[in-house]
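A protein chain is absent from this complex, but the other protein chains hold their places.
Chains: A, B and C, in written order; residue numbering restarts at 1 for each.
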Amino acid sequence: MRYLPHTQEDIQKMLAVAGAGSLDDLFKTIPDAVKVKDGLNLPEPMSEWELNDYMEKLASENIACKGYTCLIGAGSYDHYIPAIIPYLVSRSEFATAYTPYQPEVSQGTLQGIYEFQTMVTDLLGMDIATASHYDCGTALAECALIALRKNKKADKIAVSDLVHPSHREIIDTYLKPSGYEMVLIPHTKDGLTDMTALEAMDGIAGVAVQSPNFFGHIEDLAAVKKVADAKKILFITSFTEALAWGILKNPGSFGADLVAGEGQSLGIAKTFGGPGLGLLAGTSKLMRDLPGRLVGRAKDSNGDDGYVLTLSTREQHIRRERASSNICSNNGLNAMTAAMYLSTIGKIGIREIAQLNHDKAMYLKSALAGAGFEPVFDPPFFNEFVMKAPRDFNRKRIDLINRQCVFAGLDLAPYYPELTDHYLFCATEKVSKQQMDQLAKEVA
Amino acid sequence: MRYLPHTQEDIQKMLAVAGAGSLDDLFKTIPDAVKVKDGLNLPEPMSEWELNDYMEKLASENIACKGYTCLIGAGSYDHYIPAIIPYLVSRSEFATAYTPYQPEVSQGTLQGIYEFQTMVTDLLGMDIATASHYDCGTALAECALIALRKNKKADKIAVSDLVHPSHREIIDTYLKPSGYEMVLIPHTKDGLTDMTALEAMDGIAGVAVQSPNFFGHIEDLAAVKKVADAKKILFITSFTEALAWGILKNPGSFGADLVAGEGQSLGIAKTFGGPGLGLLAGTSKLMRDLPGRLVGRAKDSNGDDGYVLTLSTREQHIRRERASSNICSNNGLNAMTAAMYLSTIGKIGIREIAQLNHDKAMYLKSALAGAGFEPVFDPPFFNEFVMKAPRDFNRKRIDLINRQCVFAGLDLAPYYPELTDHYLFCATEKVSKQQMDQLAKEVA
Amino acid sequence: FNEPNVWDKSREGRCAISLPKADVERSPLDPALTGDTPNLPQLSELDVVRHYTRLSQWNFGVDSGMYPLGSCTMKYNPKTNEVQAARQGFAGAHPLAGDECSQGALRLMYDLERSLAEITGFDAVTLQPAAGAHGELTGMLIIHAYHAKQGRQRSKIIIPDTAHGTNPASATLCGYKSVNLKSGPKGILEPEAVAEIMDEETAGIMITNPNTLGLFEENIKEICEIVHAKGGLVYGDGANMNAIMGVVQPGKLGIDVLHLNLHKTFSTPHGGGGPGSGPVAVNEKLTPFLPVPRVEKELDTFKFVTDCPDSIGRLHTFYGHFGVMIKAYAYILTMGAQGLLDTSRLAVLNANYIKESLKGTLNLPYDRPCMHECVFNDAKQQEYHISTMDMAKRLLDYGFHPPTVYFPLVVDGAFMVEPTETESKEDIDQFIDAVKAIAKEAQTDPEKLTSAPVLPKVTRLDEVAAARKPCLRG
Partner (left out) sequence: FNEPNVWDKSREGRCAISLPKADVERSPLDPALTGDTPNLPQLSELDVVRHYTRLSQWNFGVDSGMYPLGSCTMKYNPKTNEVQAARQGFAGAHPLAGDECSQGALRLMYDLERSLAEITGFDAVTLQPAAGAHGELTGMLIIHAYHAKQGRQRSKIIIPDTAHGTNPASATLCGYKSVNLKSGPKGILEPEAVAEIMDEETAGIMITNPNTLGLFEENIKEICEIVHAKGGLVYGDGANMNAIMGVVQPGKLGIDVLHLNLHKTFSTPHGGGGPGSGPVAVNEKLTPFLPVPRVEKELDTFKFVTDCPDSIGRLHTFYGHFGVMIKAYAYILTMGAQGLLDTSRLAVLNANYIKESLKGTLNLPYDRPCMHECVFNDAKQQEYHISTMDMAKRLLDYGFHPPTVYFPLVVDGAFMVEPTETESKEDIDQFIDAVKAIAKEAQTDPEKLTSAPVLPKVTRLDEVAAARKPCLRG
């Protein structure tokens, strides 16, 4: 076995030192009765080449194995990834390192994550960003828990029903065993969170609104802030499309206390939904309440600058029973990827890409309108929007997937049963005018 | 332009220091009359993503873009390449370095090439191997020149007509301007170099025989050695399939003076024939006659071991007019790749892979014989052999390429006009029994 | 050489990307909605490449050398696994493409679940948890949901002092109060001690087996029976599964729910802190509580199923870390049953070899046959005023990553070594020699240890000062 370096001679010599007669002997502290008798029932081992063939066969059972036109987003976005990024992030010094507990030999990871934290705070207009979470949904659930812990009198959290449906489910999962409750804020006929409904809610520790929301609409975060201040509750906001902040006013400028976000758009492949990149940022006031790892600047014994994991007294391995979060491994390498992506596109690139996403989405919307789709909602959006489709669209849509590998929109009915025939479309910088014109022709 | 870091401000500041008013000003030593007037006529620049699409389009115009069954060799062989090799060799410290003129910061390249030289000498049973050449053909031409320079009384070199046809053409190209002549040694009806014909040749400085030869046959190198000794000429031998030495008696054991070889089989992709890897090895006696770079062991000022390029007095940048070879850049990164490959397969792997190649080729030969092909030659072979095909085979062969991406043999008629309907087949460890059975069924 | 922060390398006007061309007309957003452009660094492509190449050069990875970090299982991460995960059909797959268009991904997940169920001896597996701690949380949520379903919730959970650090926090997230349980003099749990505190207010016990002393909990079956008798459940922390693959199936010991770390046992890279993956295996009793969506097979077709009324719900926006699953599955397919058994045997051999070779040099608080790791401490070095930390930092100068230090808490000044099976005897011998040389230096030249490390880019960093006045952004 090419991963196992032991020769027969090595094994004999080592057994002698270990005082064991055989490899089986090493396990004598395990009662025989509980040992596996006939070996595990697993497939025969594959050589590297058999593995290549088998995995390519599996991969080819996904439509994605061919190039396809991706007109769905809903939390996973189809953006260009510059070639330098997979190269750099795959360098084994990054990829095969552990969590940087020994800072002296981990300055690469630590400086990279410190720069990541800095770029994320800048992107979101926040004071502090953590070193990453699993995804937006779990980061948002952690935000809800922070709000509930900070406001011990309340046991409810108000969540817009235009927060990504999966994220709402995760919050529910996280809250249930502690006896907390998530109450949904309904949306208006414009596809925006209903502020009047929020104002009427009592006993809530915080409010969470996603913007752009699940329909793609840009929410009025200033209005949310006003209500949160009036109620003295934490203002949490979330997002699934990080590139929106290349052009939109950032959450910090609206006074958000906590921001949860998905960073998959920042140079990370879709990979069937994971691993993505959970972003979590907060105000300085909440510094000691944030879950997850943080990298800080430090001095070494010569007075030179360096970086360390810091504020670990918040964490489980120091105050086991009191730890409020169990986050340990996070999505570090994807945070590094995002830092590389943000450094690559830079200030000029992020604005232009963001604008391009909006341009393409606007074009797609008008092309679909020309093909008989009905623009049901009016508010401004970034790169996603909802359209009501003509009756026979679903058949055409399946046909488009099979014949031309075009994924034309996400059916909203499973998420919002009242929205039969409504589809959520997304256009990114990768989709060309020609592809959109072609689609409009096909579905007209 | 993402590769050009200069901002407008940088340019202005630098122009001021350089004492130029504009970028054009920098070229004032060039007469205006010879300057390009209207810009170069080249395609519009492509973004990275347009480039990806365009290059994939070009790549897809090669049949190779799909997986294909490769039953041709003839100097380019279809072997498995372990995943660690492209990863390791693409590390920028190897890939973006220059020739190691500054040994202190090039110990990686130098130790790697030193180990390559060592493994090649071991593979071939020779005293010295150079740090690589362009390919076997050019290495063999260099060997011919060495022989002619060492033996000033002769102006001819005898070359077996079963040396790879392209290699013979290269020798011809290299020899012509110096007034040297290549004389061909015919082959016997068994598909082996005709020793009797060689014995009868006069005025030759050396003899070059390929083994396994172009028909795949294993030549009697002991017999060549005997004639070379009797004539007091240099014995040169070449090969195109380096993995043969995993099992065959090596050239050194037959007393070869010079060995030229192709190392593409050692972990290097076929890439439409280049870059491959030219191997050149010789006896110690010829050390100062070998063209190309050599890495040697050295001591640093602390007495520690290190490596340097050595014996450079042989080279053009020291004795310009006297240099006998102009080799400068060689195929260094492919030499590094081959070293990685040889370290990976190791002593156990090379024997097993070599044996597997032979097993598969034997099976293919008998499967084809069963399908009506005629085994025209008898001598033992490694992984290539010649068969005379049934009349209608060429039509079926083209059909197999187009329908099933199977390349079934190389038509020998363009190379040996007398061999109409004769095809050169190759089977490596990558071809499965099932693929060979299927082929036999199709062509029967 | 020093590499400045990425923003210090920025110059107005540079861009390391070739901007995609606009082929549709510009549609400006309402200026009321737009903000200032984020002040990201402006670099050329070469600037970016050099910046991260240099950062990488300051890092130590498994490819750089032995990484004997206890309880972290820093084994070799095969490159072929990265190749598999990068295939366009996987990396390019959109999570909402629909089951029909995602059969390859679903089949892989299904088969990986079945393989993990076989390795652990459980009935069902969920791949959704995104990391080990997330798996723990999932397991605790399942225990919580089980008791809820029984009609009466419980308030406490027993956690031994030899359990992993994140266990109490995971329990707290479910509202359980942790009850500490001391291990016995042999470093393992004693059934009597469990029986004494197990009651009907206690939801169960969280056991790490092999435990963090690297010892197999020999009384595990008896302990499970005690807990079950009082209506409790047994949670197994499978982070140390690398010791027992093919030797013991935890599901057959009486454990009810267990999480695995694909990034430990199954060779996927740690990435300097993730992404990992923490699948959870359960017995039949707990299967209805697994998170949704579940992958199900009908004939030869696979689909996601969400209609599971007792499920604890969703834990990840999509299906977990699919990219990590690919790598782990590639590893299992490569190893096969015999390969995994050999893995555990050799991991245990390596640990015992180190334990026996170093027990004259370092103090070994529990001198028993160990599993895949062994725990020393600095008791013998204290007379020279040398601590575990000093020895760990000095190892850096010898070219080794230090072991885990000051964990588990049950050993004072713990020095916890897990070599893993992919280290060869020679590399281990070099490590042993280095530790011996350092122990000698502790006597003859203690200054060398207290001022270590001297070779890395920075010397010892002041973590206390950094935490006192945190600077978390540039």
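One rule holds in what follows: a contact is a pair of C-beta atoms (placed from the backbone, for glycine too) under 8 Å apart; a residue touches a chain by one contact, two chains touch by 3 or more.
Keep in mind it's a predicted model, so treat the numbers as computed, not measured.
J.: Tell me the shown chains the invisible chain touches, ordered by label.
T.: The omitted chain makes contact with A, B, C across the full complex.
J.: Who touches the missing chain here, B:Gly137, B:Gly191 or B:Gly216?
T.: Touches the omitted chain: B:Gly137.
J.: Going by the contact rule already stated, which one of B:Asp172, B:Asp194, B:Asp399 or B:Glu442 would touch the omitted chain in the full complex?
T.: B:Asp172
J.: Touching the missing chain, which residues of chain C?
T.: Looking at chain C, the ones touching the missing chain are residues 1, 9, 11, 18, 44-47, 49-50, 53-54, 57, 62-65, 76, 78-79, 334, 399, 422-426.
J.: For chain A, which residues reach the chain that was dropped from this view?
T.: Residue positions of chain A that touch the missing chain: 1-5, 7-10, 45-50, 82-84, 87, 92.
Definition applied: only the chains that are shown with their structure count from here on.
J.: If each chain is a node and each touching pair an edge, is that a line, ring, star, complete or other?
T.: Graph shape, chains as nodes and touching pairs as edges: complete.
J.: Using mean C-alpha positions as chain centres, tell me how far chain A is from chain C in Å, no decimals.
T.: 20
J.: Give the residues of chain A that touch two or more other chains, as numbers and ranges in rising order.
T.: Within chain A, the residues that touch at least two other chains are 48, 80, 82, 90-91, 430.
J.: Two or more other chains touching the same residue: where does that happen in chain C?
T.: If we look for residues of chain C contacting two or more partner chains, we find 13-17, 19-20, 43, 45, 49, 53, 78, 80, 82-83.
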